[in-house]
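What follows is a single structure, written as structure tokens, with notes after it.
The other protein chains are all here in position, but one chain of the complex has been omitted.
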Amino acid sequence: MSTDYLILGARLLGEEPADLVLRDGVIASLGADTAHPRDGVELVTVDADGLLALPGLVDLHTHLREPGREDTETVLTGSRAAAAGGFTAVHAMANTTPVADTAGVVEQVHRLGIDAGYVDVRPVGAVSVGLEGTRLAELGAMASSAAGVRVFSDDGHCVDDPVLMRRALEYVKSFDGVIAQHAQEPRLTVGAQMHEGVVSAELGLAGWPAVAEESIIARDILLAEHVGSRLHVCHLSTAGSVDIVRWAKARGIDVTAEVTPHHLLLTDEQARSYDPRYKVNPPLRTAEDVEAVRAGLADGTIDVVATDHAPHAAEDKDCEWPAGAFGMTGLETALPVVQATMVETGRLTWADVARVLSTTPARIGRVSGQGRPVAVGEPANLTLVDPAARRRVEPAAQVTRSRNTPFAGTELPGRVVATFLRGRATVYDGAPVAHEEVNA
Amino acid sequence: MAGMPTREVLTASDISRSLTRIAHEILERNHGSERVTVLGIPTRGVPLARRIGERLAHTEGGAEIPVGSLDVTMYRDDLRGQPTRTLQRTDLPEPGIDDRIVVLVDDVLYSGRTIRAALDALGDLGRPAAVQLAVLVDRGHRELPIRADFVGKNLPTAATERVDVHLTEIDDVPDAVTISGGEAH
């Protein structure tokens, strides 16, 4: 039996309260009118007084770890965590085992996403075979597969060979794809452990210079201009990178950029604990860099916030820093961190949040039916958020299978109360809906 | 438990007379000062040893009396469970302690554990002909079979009482021995 939802008094994008009816997968009506029960259809009324309604969030950068590391996350657990964070679509990165560099693997991930049913799982295809940076993967085959891949990335590795990068940028034009580059000059970061600066000098941890990121971004921007392709910059993290992207946009180059929640909040000072929970690629940078990426996000230089959700096993974090794995979980804390760093500081409105966490990432990923306006006739992909809630992050209480959140013990604002994927609740009353119901 | 007020049990002149008497007893016992080396146990044993040494020298007509210090901290058996003790100086005067009559000097003899540690420390440093013990105050409550050869004053005390020795060299106040604390009568 299907369900209609009558949502009462939600503030659309943080503005005036309105009532919404979700029916047959779309927003059936909007405004003060009330829904009338239909035969054979349950009508659930949601009191959304004080809650925000945002379009379902879209993540351009998620590691779901399946296939290969199902001990840390699966498509099911990761997409459920995504729903709990207010997402209705995620892009699953290609660095799985086996690598998502063939139509077969991306179709498998795509299928697992459908089976899970919590969010639209959009596989990202590898740029190069095996992420090895030497030969192009079959990008066209992945694009025309059932997964319909549009975003290609060797994330975790940089496509550092300039010729291969040029070819990739050119090649994906034929199916409107985009190369999402993990910008990291490998020779400048051999053995690197953390941002290179005052803190690394003191801690004796091998430094990761900002220029290793910036030089690749600059090169790629010039390549994209030269061949007339679009480029997406993953997890930009330095003030210099913001400047370079700002310059490129002023020049009219088709480049987009993302920043992660953790780079909006945390700095390299965290490394003083030598706790690998703070070890991430690209590394946490300085307070000046944090300010620069916030400013870049506020002025539109940075287009989107993407989580780079990277679950890891406990043993890969409960160890010495250099032995630890790079990466942090982020799906369930992304919106709270954006609220804390950007909304509560007055730098973004909730409409801007909808833009950077939904509309623009959906556009960059060419995800149809996501990131749409909250309007009658649009797909009913929505998240309801209580912005007044404040919660201390408890790793064990998170939905993701892994515990490596850098925000453990931190109090963050906002709480996702409900998420709807095409009119069906994936999260309700603050908790994920059971898989059998979501997938019914 | 109501604390008793602090009372002075030895005055400066009492202390001075006691040390003079101890010096004389040392000479009498050892038939002179010829083989005597005086070692004070830090902290307050050290100035007491020096004062006894001066009295010995004076009585012996200006003879050189070797005086030094012996820190026993590293030989204590009660280091655990307490804040770490700062090590003090061990200063063995020429001609060392082999075949000497070593007179150990401490301010208060109580459980005897400090002296036990001092005997162990001496054993690692050489082989004296004899070891004797001089204390300004013996307050009883021994936990080991140890007794003093020379005692300035026997002071029966309760375990709850506190005996404090004040010496000008260390404490910058006039010499005195006081008792405080303990049960009210």
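Things to note:
A and B are the chain letters, set down in written order, and residue numbers restart from 1 in every chain.
What we mean here is this: a contact is a pair of C-beta atoms (placed from the backbone, for glycine too) under 8 Å apart; a residue touches a chain by one contact, two chains touch by 3 or more.
Basically, contacts and distances are computed from a predicted model.
Of the candidates "NADH-quinone oxidoreductase subunit D", "2-aminoethylphosphonate transport system permease protein", "Cytochrome bc1 complex cytochrome c subunit" or "Aspartate carbamoyltransferase", the chain left out of this view carries the UniProt protein name "Aspartate carbamoyltransferase". Contacts of the undrawn chain with the visible chains, over the full complex, involve A, B.
Among B:87, B:144, B:159 or B:173, only B:87 touches the chain left out of the display. Listed residues B:71, B:106 or B:138: the one in touch with the omitted chain is B:71.
Considering A:315, A:344 or A:411, the position touching the chain not shown turns out to be A:315 (whole complex).
Taking the complete complex into account, residues 71, 73-75, 79-90, 120, 124-125 of chain B touch the chain not shown. Across the interface with the omitted chain, chain A contributes residues 187, 190, 193, 196-207, 209, 273-275, 315, 318-323.
FYI, only the chains that are shown with their structure count from here on.
Note on chain placement: the centre of chain A and the centre of chain B lie 76 Å apart, centres being C-alpha means.
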